[in-house]
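The structure that follows is given in the form of structure tokens.
For this view, one protein chain was removed and the others were kept in their places.
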């Protein structure tokens, strides 16, 4: 049964997600701050709105996927924000990775209009978005979650209910904590081995023979060995997520000594101009520190 | 073709390794500082030596697997050490995890007697030792490595040649850098999620749906959730290996900012009396810091 | 020449500051969220307001010194906030330690009413507040700063102009970065020396014979050696300031690897229930990690 959906944010992830909803037969009204990005959606017969408010008007679901906490606040509470038009009974699905605290505040605001809010953070690359194979971590009311499932199933193949509002984001930040560190320490190990004289391929073979093998490092290693850092997930966004995770640690009283160190390594990499590259480019910062390269010979 | 082998060090790993060599038909003379540990080997028809020198006398291969750099130096250079009896043409296979610098020094000493030295660090638990499924990372002369392969094949199923003397150890230290951090950051993520209100099982499911999934965390998670820290690999030994990795970083001029933080977390865990537990007990230190448990409810 | 001053926030620092302004002959209208704290001021002939708006009404200067960014936002932008009544030409002096970003936002809001804003972060304890010996780090328009100096001179003896809005806070966060670390590393050094067997007094004598001697450690050492952690500056506030400093580092693209580690040590101390103690209580966390005390024998 097709739904009327407002879709806000047509970036790397939002674009293919919106297209998949159209293909699945939903009626979409899309909005993006930079209007030009709406062109492909218009061509695929979406309506184009000029404000978030217009996109949300009359929608059963409003999906948001924008850059950061400030952008979500602007889209919801700002002038011409969705709060001006959101219908009672509607559901907002926010897939932006933002502060759980801000997300809960948004949930309160839309509740004041009789609408519901789900934080539905997402993992998976642009590729996963295109194939509808994303994983969603969802926080909010369970019944709202279940009502939103038919829409979420168009976008992803795994939908994990994490608990009340904000907990989808908490889970996502914990996940990125693990993911960013898994990659960074792989790079520290590679650089140590390389400087000692062990070939990167040998080091990879050893890791792959061990329990510590991860699909992530299997996938990233060939790119690292070639020095190809075409962004699957830009380093600056990973750094931003780690800052959110540290702030969550502060808010919850959870010391995170290792993440604290890892975040500064990504931060230093970004400050060296690597922010737009894939986050695996963190290896090049470590290489520069040590004066060695782990590239294939 | 059976070999005459001196075997030094009958601890958790050494005991089953020696038994496998006997089963494969090799002639063993075993030595352990605490003599009682030689009993099962004697029962399995090994000769028992009272000094390292006696164990090495007339042996084609001498296998060493003891605690640390000081123990290896004692076994090789000390009074009644193997240097007193090692035959020209013999090969020493040292599977202890020690400093690559000390290992190279030992290689020089035995070379002075016309014998060869391989550093052959090993990964895999007691279980892997029993089943002959260890992975060896080997440094030394390639021809010596190939000559030792028939013996090493009895003990493990994977043998990775890493380069000149010491490089097996360098690779092992880089591997443990990755492994220890992979587990520690999994625990930091679990604790953050748990304090925020996400169930550990949910967090695990999310990780398992992602590229960052590792066999290591799949294996350790049930033990962590039960609070069962029966040692597969004692935390104090992991801490020692990380100290060796940091020293290697110092020696090679490789800054390791994340490992530096991780090592202190293991060190603090050890100082809290968790050194004899499995290294996954690092989670209990992080739990105590945050005042929350990630155990199953 | 006496001024009409609205004074908001009567905590440990605010209370004596307001009293000093009254003693200097200024006309004060005070406000505090918990009304009872206004009693001593009322006794000293201040007017008592029931809202921030009422305190700001008709005031030439409005002084704010509250807990955190959220409290400042509430006092300024909230219902009955000062924005409702602030006079054109008035000057707000905010001595709260908050995010420079939030501070600049407040400056814009009051500018919209024709008023001026100074961020005037303060160092010095309750003691310094009582004696009017605080140091102020001030950001904002230089002419506004100079116009405010007569009032600021009642409160402190040193007033350092740091530049445009927010830069007083940036300087304060950098200062606390240095101060918190200076104390923490003194404690790490003491604990290492004590565990090795060097008496704390000997270690202090050595430090005092060196260039690294600081008045801070001279002052704190006797309290540390007695285990007296009566709060001069509560650990939880220092931890909050370090979080703000880390967020400033994130915002400005400044990696801060050492502060990142230090902040987690204070965070862990807070999580262990030491938040209300003086920040020198960080030593007890380090002592617990190491299993040793640096107290006098």
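Letters A, B and C mark the chains in the order given here, with residues in each chain numbered from 1 onward.
The definition used in the following text is that contacts are C-beta pairs under 8 Å (C-beta built on N, C-alpha and C of every residue); 3 or more make two chains touch, one makes a residue touch a chain.
Bear in mind the structure is a predicted one, so any value in this text is a computation, not a measurement.
J.: Out of all the chains shown, which come into contact with the hidden one?
T.: A, B, C
J.: Among B:25, B:89 or B:253, which residue is in contact with the omitted chain in the full complex?
T.: B:253
J.: Of the residues C:28, C:83 or C:193, which one touches the chain left out of the display?
T.: For the chain that is not drawn, the touching residue is C:193.
J.: Among B:5, B:93 or B:261, single out the residue that touches the unshown chain.
T.: Final answer for the missing-chain contact: B:261.
J.: Which positions on subunit B touch the chain that was left off?
T.: Output for subunit B: 243, 246-247, 249-250, 253-257, 260-261, 263-265, 267-268, 270-271.
J.: What does the interface between subunit A and the hidden chain look like in terms of residue numbers?
T.: Residues of subunit A in contact with the hidden chain: 257, 261, 268, 271-272, 289-291.
J.: Pick out the residues on subunit C that sit against the missing chain.
T.: Where subunit C meets the chain not shown: residues 100, 123, 135, 137, 158, 160-164, 166-167, 170-175, 177-179, 181-182, 184-186, 188-193, 195-199, 202-203, 205-207, 209-216, 219, 245, 248-249, 252-262, 264-265, 286, 289-292.
Here is the rule we go by: only the chains that are shown with their structure count from here on.
J.: Would you mind checking which chain's mean C-alpha position lies nearest the centre of all protein C-alpha atoms?
T.: Answer by centroid distance: A.
J.: When the C-alpha atoms of subunit A and subunit C are each averaged to a single point, how far apart are the two points in Å?
T.: From the centre of subunit A to the centre of subunit C is 36 Å.
J.: Using CA atom averages as chain centres, what separation in Å is found between subunit A and subunit B?
T.: Chain centroid spacing, subunit A to subunit B, equals 38 Å.
J.: At least two partner chains per residue is the criterion; list those residues in subunit C.
T.: Touching at least two other chains: 257, 261, 268, 271.
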